[in-house]
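Worksheet for the structure shown next.
The other protein chains are all here in position, but one chain of the complex has been omitted.
Chain naming follows the written order as A and B, and within any one chain the residues start at number 1.
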Amino acid sequence: MGGEPLARVGGEPLAPVGGEPLAPVGGEPLAPVGGEPLAGAAPGQAARELAERVLAGHAASAARLIRMVEDGRPEAREALRELYPKIGRAHVVGVTGPPGAGKSTLVSALIAELRRRGRRIGVLAVDPSSPFSGGAILGDRVRMQRHSTDPGVFIRSMATRGASGGLARASWEAELVLDAMGCDVVLVETVGVGQVEIDVVDLAHSTVVVCLPGAGDDVQAIKAGLLEAADLLVLNKADLPGADDAERWLHVLLHSAKAPAPDAWDLPLLRTVASREEGIPPLVDALERHRAYLERSGELARIEARRARRPFVERVRERLVARALEGLEGPEALRLLAEVERRSLDPYTAADRWVEARLAGGGGP
Amino acid sequence: MSQPGDPRDPEALRKGLEEWERQTLAPALEREGERLPAFETQALHWPVERLYTPLDLEAAGFDYLKDVGFPGQFPYTRGTRPNGYRSQLWAMKQVTGFGTPEEWAKRAQYMLDQGLSGFFIEYDLPTTNGFDSDHPLAAGEVGRAGVAVDTLADMEAALDFDFSKLRHLTSVCNGPQPVNLAMIIAALEKKGVDPASFTLQMPNAILIEYTCVGRYIFPPEHGLRISTDVIEYTIRNHPNWVPISVISAQLYAARANPVQELAFGFSIAMQYLDAVLARGFTIDEVAPYFSFVTGVDMDFFEAVGKLRAYRKVWARLMKDRYGAKTREALELRITASPGTMSLTLQQPLNNITRLAIQMLACALGGGGYTMTTPLHDEAHALPSDEAIAVGAGVQKIVAHESGVADTIDPLAGSYYVEVMTKRIEDAVFAEIEKIDRMGGALAAIRTGYFQRELAREQCERNRALDTGKRKLVGVNDVERRSDEESLEIFRVDPESERRQIERLRAVKARRDEAKVAEALERVREAAEGDENLVPPILEAVKLYASQGEICDVLREAFGTYMPDSLTTGV
Partner (left out) sequence: MNAAAVSERPIRVLLAKLGLDAHTIGVTVIARALRDAGMEVIYSGLKQTPEMVAATAIQEDVDVVGLSSLSAAHMQHFPRVVELLREQGADDKLVIAGGVIPAEDAQRLRDAGVAAIFTMGTSTDEIVAFLRQWAASR
């Protein structure tokens, strides 16, 4: 990388709230993160050095590694492999909600409060890539820029690059990198516009859904799925007219679901005015309470299982799909397709035959 | 009995037109073709027909009495003055303001001596952003884009000229407007000038800053409250001053087309109107205080149509929507000027020609009781003495040598002009309705609607210039060459920045700190409550509190505004 490493993110290590850092689920080192062996000896040395600098909190190295993952560079896997056993300290907080709710301002206020409490913060701000050009304008940082020179804060803007669900595919690895570099809390901000755009729920330990007062039924913009995803519900811009109505309405929505079990998490509804940093300390308190609840109740283990499973399943899917789609332009596939076109074979049977043939070892990378 | 071609007989006209197209036009087209594949207006991209006839008026449902009427009568299409410019010409104003307050005062005196009866005073970026000259972000900017005014001492120095010849002064300061107002009041008091002896005009229209200019400080709701405080205070204490000026010219400068400019501008105006009315005024009391500033672009007929539609839309909004009854409420007060958007850095003398054409459009469209000319070297430089003289000359030549001011609204009845006027008017009302459905201007700003629309226009215009679809003589009609050579920018003498900071320190050293602290505390209380901010700010200003200090107090109370990815407009 060259040059002096930046000061370690946040300075001295501080004990995270709740005592011991979270141990990786299972204890045992997991199988190395994906990737068939690379053809030609990739410089494992370089990857190891990169990983070491990330673990030492070097911001430029962490940034570079995230970039490499995003760009799909195979060397990134090597470095991630080194990091994976070392992660598990970060409390991942998803922040989602409709556009205009003030998520970025809220994130900025959260950063300020968390910094006051001595935490090191990582932020992933995700925005959609243009489906036409593949490019993106990423402007979430604008509201967080007062933190940009704080060595205890690392903010990274990500474009979805074609992934659906509200996150970038590389968001998972990016979170891993931020965890490895020493972040106590990783805030992941995405736009949640419905029931399909809530992948952040799978990534996060705690999901904060942010909404704002509207003209009565604007609060219905909080689609049912989004509300169910929430561990904490924030009514931001609570100084606007209609805030009281919105709060009442949200209470109705929350309590119309069946009553929670006695020691289940009691979903709080908090009012904030993020632009004036009002209502933020209670929100951070609630986040800490949620984390304690997760540990106490065993939910955490279930979440970590889910978080471990997801990239595994994605990677499996990716590789299998890639393998299955190989040769789709070749003579075998075309013959099958011709039969389907002639209607001498139905497409479903054709597909089954094709996949079975591929999986049985027809060709490979 | 009607003759062929008689406008009272549309059938005959249609036949006449068809014959002309067949027999006269077609052969000419055959021989010569047309120089463009399509003709469009510059900003609205509306198709420009080759010929407009009474048939077009008929198709538009044109009714002279309803749509045009008479000067000084609703809907004011032909002007708000019954006698047009035959009794009095428009007042000729110019923009100026740079450097130290003393330099500005000298420049003001020079302009008064040149025969100008009014001018704008602009402030530097630190001042309009609510920072003192010694703030870290102020470095390199002190006194550059306008005058630096940190404390009352600076305002006293800036207003050190002979007020007896002054009729209008426009003080362009949006974010910290109450501070600016307070300083002017206090300085006039010290000078012994009767505030009623001239008209102070303050834009005070902060909502436009959130939309496109960027010199905002506090979140929009608080910006609105501050503006409303200034309006209310001024109406009650200085009733001959004009406390609000919706500078739709800034929307124009951000590439708004005439329909957007009027619709966004009027929606913003109505946001203020509603806020002021809620303080216990009637529409007839308040509407007369609202004034507008617009700029025109090179498309001559869009310009004329826009100015005529401007008057009509205001009149109809006041009458139909607000129930205004008096002439003063229904009549639009506007200052029009040639716009700066089409001035070029390359071949700057071309700009004088552009100014003349635009000035002509202003005079023919009826640009109001006062008009200004930006100066031909104004693209990012502040005006030289010569430029000021040329600018004044453009106005005087149009006024005295061209004859256009000698008859009222002479373009009325032109088929094209009336079609254009009506079409703009209808489109503006449709857009206002759209903004209404969003919840009004404040809602449109919060959701980023204005910002997105402007961003789209900006990109389209840029594309049009890049591809040469839109011509800019001297720029894209010739081989593009580097314009580094011809660029001159105005640089402040770093000494003068240092001296300004020194002066600020000296003022702070002389004042009673304890009293200042108390006064600032009063400002904070007022900000957190809902009393009018101007009186406590006036007290603080008289004690030589700086505008940065006062704005910091307000920042603590209101928060600082930062756009998000929706509202940033990028």
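Following the convention adopted for this analysis, contacts are C-beta pairs under 8 Å (C-beta built on N, C-alpha and C of every residue); 3 or more make two chains touch, one makes a residue touch a chain.
On a predicted model such as this, the values are computed, not experimentally measured, just so you know.
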item	value
Candidates A:Y84, A:F154 or A:W249 - the one touching the absent chain	A:F154
Which residue of A:E318, A:E341 or A:E356 touches the chain not shown here	A:E318
Of B:L29, B:A59 or B:A139, the one touching the omitted chain in the full complex	B:A139
In subunit B, positions touching the absent partner	125-126, 129, 131, 136-141, 144-145, 213-215, 254-255, 345, 380, 455, 458-459, 462-463, 465-466, 475, 480, 482-485, 487-492, 562-563, 568-570
Residues of subunit A in contact with the chain not shown	1-4, 6, 34-36, 59-60, 63-64, 66-67, 71-74, 129-130, 132-139, 141-143, 145, 148-149, 154-157, 159, 161-162, 315, 318-319, 321-322, 326, 365
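To be clear about the criterion, only the chains that are shown with their structure count from here on.
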item	value
Gap in Å, rounded to a whole number, between the CA centres of subunit B and subunit A	47
Touching residues (chain side subunit A, partner subunit B) in the complex	99-100, 102, 104-105, 127, 137-140, 142-143, 145, 215, 239-240, 275-277
Residues of subunit B that touch subunit A when the two form their complex	219, 221, 439, 446-447, 558-559, 561-566, 568, 570
